[in-house]
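Complex shown without one protein chain; remaining protein chains in place.
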Amino acid sequence: MQGDKRTSYLFVLPAILVLLVLTTFPIVYTFYLSFFKVIPSSFAQKSFPFAGLQNYITVLSDIDFWQSILHTLYMVFFAVTIECGIGLGLALVFTREFRVKKWVIPILIIPTLIVPIAAGYTFKLFFTLNYGILSYLSNVLTGQTIPWLMNGSYATWAIIITDVWEWSPFMFMMLLAGTTGIPNEIVEAAQLDGAGSRMMFTNVILPMLRPVILVALLVRSIDASKLFDIIYMLTGGGPGNSTLTLTFYIFNQNFVYFNQGYGAAASLVMLIVIMLATNVFIRAGAWFPGKRSAR
Amino acid sequence: MLELGSQERGLRGERKVNARRTSVVLYVVVVVVLVWTLFPIFWLASTSFKPYYEVYHQPPLLAPEHPTLDNWNWIFFGGSSYANLGNQTLQHVIPVNLIITGQGAFLNSLVVNTLATLLALLVGIPAAYSLTRFGTGGKNLGYWILSIRFLPSITIVFSLFLFFNSLNLLDTHAALIWAYAGINLPFVIWSLAAFFEEIPSAIDDAACVDGAGRAQILFRFVLPLAGPAVAATAIFTFVLGWNELLIALILTRNVAVTLPVALTAWNTATVGMLYGPLSAMGLLAVLPGVILAFYLQRYIVRGLTMGAVKG
Partner (left out) sequence: MSKPDEKKVEEKNISRRNYLKYAGAGVVVVAVAGAGAYYATQPAPTPIQTQTQTATQVVTSVVTASPTQSPTGINAIANVALNAAGQNYSGTSIKILGEAPFWQSLIGKVSPFWTSSTGVPVAVDGVATFAMRDKALTEITAHSGYYDIIGSWYANIYDFIAAGGLEPLEPYIQKYYPNLFTDGPPYGFTPMQLNRYPGVNAKTYNGHIYAIVSDGDPWIMYYRKDLYTDPAEMAAFNSKYGYALAAPQTFDQWRDQLEFWRRKSGDKLAGKTLTKDFYGGAYMEGRYFANMTYLTFFFGYGGVPFDPDTMTPLINQQEGLKALNKMIELNKFLPADVSTYDYTAANNLFAGGQAASFISWGISGKALNSPAVASPEVYGNIGYSLLPGAKQGDYTIRNVQGFTQTPGVNQRARGPIHPAVMTMSSDSKNKDLAFLFMLWVLSPSISMSAVFDPSGSWDPYRYCHFDANLASAALKEGGNLFDPAAYKKYLEVQWASQGTVSPDIALQQGAVYQDKLDIQIGAAISGTTDAQTALNNVAKDWETITNTVGRDTQKSLYQVLYPLYVSPVPDEYRVVYPF
């Protein structure tokens, strides 16, 4: 059609403008800030003192920074793995038909849609030593009250459990969707060949689900690494620094210690890592307009 | 479509013995999962009706023994209520002023997210259409938009703060509306593009032949076909903004406070965590999520993976 090229640019222009102003320029400004000393006293001077690479050097030699990365990786790994496991199990169970299925599924995805802060607070109440129900249950079951939020390793798992509660439904729906793409004929054919249920699972179902699992893992991992709300509520960084994640480290630098230079430097590092992960996502399974989707 | 249950009948149609037992196991699993899912929500509801001395009861109480509307009164009307100070069986009243009432925060969240969603749609629909039909900007534009979806908001939040402050827009609805529209736009564009792609371009060509302009094609022919999908994207965007904490925390003070930020106010250092009113407000906050779950179940997968997987 005539004038299409011009129309097409006009159509994307507002979006590009909005994204430029509200997301890209802030990133550029953060990048800019990372080369200056930006602490409270800097704001009284005519311009922020130039710091060169000092912020990066300080951040990269800060043990807390590396620890926060470690904690993030640990939490993401376990949370996503467990979510995947639960999701897979549930998906397989739900491939059967049963009467209340149409009602159960919407209920199951509620955790993913509710305000993470509300979930965080509820679980904090559960994990509190004296009047939390999980401590009480652990006392009843094992005779020992687990000091959930008082001990570094337990606190980490408290966060993982909360995240699992919140995001397993997402994995479940992903994998359920994936199973809808497996043609029934293949399963029946495998059965005719005498495949038992375990072989069926590993050799038939799993390979067919692989693209979906991959996409799910990647999306979930990248999102999980930005974990903030739950930590803000449950532990605030944990006993000592034991549940400090990268996002929280940056938050501390920016808004608690008010050292925007460090925060900006750490943000840049985080951005680079996320970009690399996004790259992997794109190569592995991202959908682009025009590309066939993975089932 | 995969249906494991179909193996319940053998090759010649006879019922397998395991059928009934697996049926019981199935229901047990479903019940366990339902309990696990709904328990925290149930606890929120239960705690919101507990008087203060039952909230901190040892051992924890499943349901309030003396249900009361105290917490709800407090979050809706402010004024004074108990604080967790002193002997748990006696009452010590401290006038605690709210930053914002429950209904105020609810309204703020509603207004901000509705407008942000509309704005994102307004800007995103043409962009998505353009990306699908013309492949504008090719891979580069797509890559850029996609990467913003994964942007951690912590990295830009201080810059946004300075930006809105320079426009004197701190603590206004406008700031949040624009911020949310900005960070949700990639999702909107991508999601809509996936839906648009399913609509055959033959429709466009037919309309074109009839002499319609591009904008007309989009709004009169294509959009109505993608109606439910657009609605789903809109609802999804709404929920994403409704749940957002970090940006709202930094950009608001006490006028444009949204529900997630209002919830954090109950974590006082001086009188402890006030779980009673917190639960009441929390229940208010999760209401949209609970309701919308029923509407969104079809689209949640496609939405969260940007169309990589069809739900």
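Descriptive notes on the structure:
Think of it as A and B in the order they're written, each chain with its own count starting at 1.
Simple rule for what comes next: a residue touches a chain if its C-beta (ideal position, glycine included) is under 8 Å from a C-beta of that chain, and two chains touch if they have at least 3 such contacts.
The structure displayed is predicted, hence computed values, not measured ones.
Among A:44, A:141 or A:192, only A:44 touches the chain that is left out of the view.
Interface with the hidden chain, as seen from chain A, comprises residues 37, 39-44, 58, 62-63, 102, 129-130, 145, 147, 149-152, 236-237, 239-242, 255-259. As for the chain not pictured, it touches chain B at residues 73, 76-77, 79-80, 83-88, 90-97, 99, 161-162, 165, 170-171, 250, 253-254, 265, 267-272, 291, 294-295.
In this section, only the chains that are shown with their structure count from here on.
In terms of their C-alpha centroids, the spacing between chain A and chain B amounts to 15 Å.
Touching chain A in their complex are the following residues of chain B: 1-7, 11, 23, 26-27, 29-30, 33-34, 36-38, 40-41, 43-44, 47, 55-60, 122-124, 126-127, 129-137, 139, 141-148, 150-160, 162-163, 178-179, 181-183, 185-186, 189-190, 193-194, 196-197, 208, 214-215, 218, 239, 242-243, 245-246, 250, 259-260, 263-264, 266-267, 273, 275, 278-279, 282-283, 285-286, 288-290, 292-294, 296-297, 300-301, 304-311. Interface residues of chain A facing chain B in the complex, by the touch rule stated above, are 1, 3-5, 7-12, 14-16, 18-19, 21-27, 29-30, 33, 90, 92-93, 95-98, 100, 104-119, 121-126, 130-133, 136, 165, 169-170, 173-174, 176-184, 187-188, 191-192, 205, 212, 215-216, 219, 222-223, 225-226, 228-229, 232-233, 247, 250-251, 254-255, 260, 263-264, 267-268, 270-271, 274-275, 277-278, 281-282, 285-290, 293-295.
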